[in-house]
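A single structure is presented below for examination.
Only a single protein chain was left out; the remaining protein chains are all shown in position.
We call the chains A and B, going by the order they appear; numbering starts again at 1 in every chain.
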Amino acid sequence: MRKRLRLITVLTILALLTAACADEGADEPTTTEEGGGGDATLTFGTSADPVVLDGALVSDGESLRAIDQMFEGLVTLTPGTTEVEPGLAESWEVSDDGRSYTFQLREGVTFHDGTDFNAEAVCFNFDRWYNFKGSFQNPAASYYWQTVFGGFSDGKTDSLYESCEATSDTEVVLNLTKNSASILAALALTNFTFASPEALQQYDADKGKVDAEGIFSPTGTYATEHPTGTGPFKFESWERGQALTMVRNDDYWGDFEGNIQTLIFQPLADPAARLQALQNGEIQGYDLVDPQDYETIQGDENLQLLNRPAFNVGYVGFNQAAAPLDQLPVRQAIAHSINRQEVVDAFYAGQGEVATQFMPPELFGYADDVTEYEYDPDKAAQILEDAGIETPVEIDFAYPTDVERPYMPDPQANYEAMVADLEDSGLFTVEKKSATWSPDYLDNVDNGRYGLYLLGWTGDFGDPDNFVGTFFQTEQPAWGFNNEEIFSCLDEAEAETDEDTRVGLYEECNRLIMDFLPGLPYVHTQPGLAFTANVSGYAPSPVSLEPFSIVTVEE
Amino acid sequence: MSIAQAEARELILEQPAGLWSDAFDRLKRNPSAILGGVLILTFVLTAIFAPWIAPHGPGEQVGSLSGNGIPPGDGHLFGLDKQGRDYFSRVVYGARLSLLVGVVSVGVGLSLGLLLGATAGYFGRWVDNLIMRAMDVVLSVPAFLLAIGLVTLLGRGLVQIMIAVGLTTVPIFARLLRGSILAQRESEYALAARSVGVPGRRLLLRHILPNSISPVIVQGTLTVATAIIEVAALSFVGLGPADPGLPEWGKMLADSASRLESGAHLVLFPGMAIVISTLGFNMIGDGLREAIDPKLRS
Partner (left out) sequence: MLKFVVRRLLQMIPILAILSVLLFLFIHSLPGGPAIALLGERATEEGIEQIEEDLGLNDPLPVQYTRYMKNVLQGDLGSSTRTRQPVVEELKQRFPATVELGLAAMLFAVVVGIPLGFIAAKRYLGVLDNTSLFLSLIGISFPVFFLALLLKYLFAIKLGWLPTIGRIDVTRGLDTPTNFYLLDAAMARDWEAFKDVLRHLVLPAIALGTIPLAIVTRITRAATLDVLNEDYVRTARAKGLDPSVVDRRHIMKNAMLPVVTIIGLQTGLLLTGAVLTETVFAWPGVGSWILDAIRNRDYAVLQGGILFFAVMVAVVNLLVDVSYAFLNPRIRLR
């Protein structure tokens, strides 16, 4: 979010992490007798339409969710985990210098248009990405390529990518410009899945026009009408605002464990509308369940609630660029004045726990012995008095509207409760601010226009760098502080290759951070997904990559 | 948004009756208007005496936080809201806000509309043309969308919202008054006055305006109802007052719009409060119109 993810390093550790995040249902997939059969239809309520169905050009969750059903990459993640497993590549070898990967591809795999998936197709896709020009280099389009591989063939920015060689029909060599142990995990990203070269060309995937407002829009129909991959589902139709329809790929190379014949993603922006549609049987599942509805769902024998592993943090950010938040006692007093337990109990329906630091306990590097700031208004008053700070202290505090986030399902409720705590303590007067989440609120936060603000983070990858590194490794206007000790601690931890040392370093960083108190983390939550009771096999994933091909709908 | 806008044009073609006492007599005999009067009186009294009626302050936390609030009972007539605040007290204090918002925004619209309408009606020719075409431009955007746009532009403070909603009503009043003045100007008494040499400005201020004002009063009453609903609708689409603690009915409803199943009281009480107060204004406005407007008499 704030800073480019330093994926390369981040992913190095990915493989080590798996057990922590693994869901119990994530056993090695087994083929069942009825695998591949059935003709069920499942309609899933999403929060928005995909942008386009071209993995190379998107970075939003709803696009990725859809693309993930239709496309596959060289490697993939075991459902419900962050563990890398073979995808379209059956096996691979790494050269001694770590700069060259040789993949053995699966045989007999075809794209949805009937053309063969082979080494040339792989290289065609890599070359396509590497040769993006103009608007395609806009981070709004090729964000993940730039995050993982850096630059493009025009050489304006260094690229990790060197070349792709199809050494035989089923053997591909991927050459990198430097050593990268993390590239495998990166290749599991939905953004690096393969499209049929023929379809890409036939439907002008790379053609588009820049209109008067300068927005690039594809003129080709590839990404809207003819996305063609190798995955278990293939594209059927897409009516914006209404339904993206996919049907089972009968020629799928792998085991199709579930029984869904027709898979429909229906965009429903309002979470209440999603619940109601589920209750009324119009959809069979939806994401981003409002915690206040957990009870309703659990109390309804026709419905079921699933939870993703807690892989997020909600926090109150403090902007130290301006008084009075630049004074540690003020920050401490605020922390002691907010009853986080009460907020979490009331608004997270039992699926939240109070956070003591800026990353979830499941992650390595989590420190059990950071300084904690229990709810104690008297202590807060004492701290301010000891520091000789005059009360009430004037602060401004902002919250976002028109948004629900896994870590923040009802921002206003959280906010109001916290404001009440702060004001009731008699120590603070609060100037209340709010703005629409995107783009205004985020813009204001990023540019340091708020004092206190509600925010949070959901991890993309299982590495502390993806949490504390994202927040505190460099000076950022949102936080408004420059603390060399913390910056260098995180730099050191990120670069460290020895796992044990690394864990210790991150623990140390977390202790430093919580002493410095750049913000007040208050919750880790397990985001909910709801389904009708007759749906089984769905594997909630910490990073939200969840295949529907293993889902079964009982009639 | 309401009958007010839709019927605005109807009204300009109608001749206002001047006899107020006559009208008041008729009003007294109209049960619907009386009920409307009672509702409004209740509403206004509630607004004025909110601190005495409400057992708690609107922001005072009297119970624990809870995702769906606490249903009515246990000494809390309307239950508690998510923040553990007494909901009855909030609804009562909400009357203040709604009254304020309704009256002020209509005040804004009315004064500006009257000014423009009178100018257009009095000067006629290109002034009239200019003003009325400008009003056409404004009217060509549905009022609520206009309000949304203005709030987006001005910001979400209570004052800005009242101004925004008020501005959307300007064309209605401008058109109404202009039409009315035009009709009055051609009337026999105006001709007579002019023929005996009454100066133009005096004619306008002393004779034409007072005689043109009755449809404006009707319209004003009806527009208060519109304004209350419009502010609630703004809140519903997330453009209500920025301070989340304000007990604005529309905002209270919107905050819990998804709670009909698990916290129905959070939705129903503010919703009904909106309906009842707007009903009051609509009833009395309607009664006034019937009393004043000869066409609806039989």
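FYI, a residue touches a chain if its C-beta (ideal position, glycine included) is under 8 Å from a C-beta of that chain, and two chains touch if they have at least 3 such contacts.
Owing to the predicted nature of the structure, the values given are computational and were not obtained by experimental measurement.
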| item | value |
| --- | --- |
| Touch criterion as defined above, residue of A:Ala243, A:Leu328 or A:Ala381 at the omitted chain | A:Ala243 |
| Residue, one of A:Gln279, A:Gln292 or A:Gln357, that touches the chain absent here | A:Gln279 |
| Candidates B:Leu27, B:Leu139 or B:Leu246 - the one touching the absent chain | B:Leu139 |
| Missing-partner contacts on chain A, residue numbers | 1, 4, 41, 43, 49, 51-52, 59-60, 135, 138-140, 143, 210-218, 224, 237, 239-243, 245, 262, 264, 266, 268-270, 273, 276-277, 279-280, 282, 402, 436, 438-440, 442-443, 446 |
| Where the unshown chain meets chain B, residue by residue | 1-3, 5-7, 9-10, 13, 32, 133-134, 136-137, 139-145, 148-149, 152-153, 182, 225, 229, 232-233, 236-238, 250, 253, 257, 260-261, 267, 271, 274-276, 278-279, 282-283, 286, 295-296, 298 |
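One rule holds for everything that comes next: only the chains that are shown with their structure count from here on.
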| item | value |
| --- | --- |
| Distance between chain centroids, defined by C-alpha means - chain A, chain B (Å) | 47 |
| Residues on chain B engaged by chain A in the complex (per definition of touch) | 59, 61, 64-68, 82-83, 156, 238, 242-245, 255, 257-259, 261-263 |
| Chain A - residues contacting chain B, complex | 270-272, 275, 290-293, 295-296, 342-343, 345-347, 349, 399, 401-402, 410, 412-413, 415-417, 419-420, 424, 432-434, 436 |
